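Every protein chain but one is kept in place in this view of the complex.
Then we have subunit A:
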Amino acid sequence: MKLRKFLALALAVTTVLSMSVLTGCSSNSGSSSEKSAETTETGETAGETKGEATNLKDIKIGFIFLHDENSTYDKNFIDAANAAKEALGLSDEQVIFKTNIPESSECYEAAADLADRGCNIVFADSFGHEQYIAQAAAEFPDVQFCHATGTTAHTAGLDNFHNAFASIYEGRYLAGIAAGMKLNEMIADGEFTEDEAKIGYVGAYTYAEVISGYTSFYLGAKSVCPSVTMEVQFTGSWYDETAEKEAANTLISRDCKLISQHADSMGAPTACESAGVPNVSYNGSTVSACPNTFIVSSKIDWAPYFEYIVNCVANGEAIDADWCKGIAEGSVVLTDLNDAAAAEGTAEAIAEAEEKLVSGDLHVFDTTTFTVDGAALDSYMADVDTDADYTPDTEVISDGYFHESEMRSAPYFDLRIDGITTLNEMF
């Protein structure tokens, strides 16, 4: 009996298998001279989205994530995607996630597959996904491809390939104020002198993205605690729990009084918790793991961007090639302060600075607040249009401040300012 059932099933499976092989073959052989027919066919399927308005119901958005929820970086994107889905009232069928997609041709495969499934928007979250997304964008002109943290869309010449970032340096500046307030409190309590106020910073790589981040953080701290200095230790990885923990411990042993980080694991926050050193976090609150030392965290909220791209496609509008919003638009946010660790008056100080940032009275990279090799800057050429050798091509200092993230969404502030010492370099 059992055997017979197996046989029947096996037969059924083989029949279907061979049928599909046959149909596969015939469509292959038949299509050898049908290149043009093929393109019109793909044009047809996605044609609905081009130029004209699409019903929100016809939106299908596919996400490509480098890791899954276990990485704070990807979790931030996944949470935002779910929030945007909720806010827009999209159904489960309209939102497709692909997790653990490495920065290799697998990313292109995933993007092409999402396009095949009828997605009108494909989004990828990791820097290294960029060129594979660009490749897919060239192949599927009627699907919108959006990529976070990338640098090439504004020069790629593809209508359907877009970069996005957020002015996270604003958030880090505000988080820096919280750090400075904490240092002031510790100085006032007599734990150390003004001159000993030193921040430790765990960075991933020595790129503009990280340099821009720690510099804005430092300037925020310096705005309330003028004597502060900073040391930066790089790990050479976006996600390496051991290395991040090790780096934090190194900085703590070098008498850093407060730690912050720009890397994606819990390594640095947990090292701080066990050493009892205050920590300003990134990507989201770490208060549950670090109830005594977590002060505040800045993060990018991607939900506004996701809602923006969906609405663009729904209304038949073009998506910006290079999208960057900040504190004012809710793309950069701070988490709740942890009163157990934050200094008194922190919330007020942050609120005041935030107001000034939004109104334009305050600029994070105000050239009067920092020097490079002892001198203030009045001109700097940055590498905005990415090329292999980082050729500087655009003047970014004017009106008394460095225009970060205005010429292109991804950060390009890569100045080494006085007061910050990098202990190593990691490219």
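Here is the rule we go by: a residue touches a chain if its C-beta (ideal position, glycine included) is under 8 Å from a C-beta of that chain, and two chains touch if they have at least 3 such contacts; residues count from 1.
Just so it is clear, contacts and distances are computed from a predicted model.
Asker: Look at the options "FtsX-like permease family protein", "Hydantoinase/oxoprolinase family protein", "Nucleoside ABC transporter membrane protein" or "2-octaprenyl-6-methoxyphenol hydroxylase" and return the one that UniProt uses as the protein name of the missing chain.
Answerer: "Nucleoside ABC transporter membrane protein"
Asker: Which is it among A:F97, A:F192 or A:Y401 that touches the chain not included here?
Answerer: A:F97
Asker: Quick one: say which of A:D79, A:E109 or A:D159 touches the chain that got left out.
Answerer: Counting the whole complex, the residue in contact with the absent chain is A:E109.
Asker: Which parts of subunit A face the unshown chain closely enough to count as touching?
Answerer: Touching the chain left out of view, subunit A contributes residues 2-3, 6-7, 9-10, 13-14, 16-17, 20, 23-24, 27-28, 31-32, 35, 38, 68, 92, 96-106, 109, 112-113, 116, 127-128, 131, 135, 151, 205-207, 386-390, 427.
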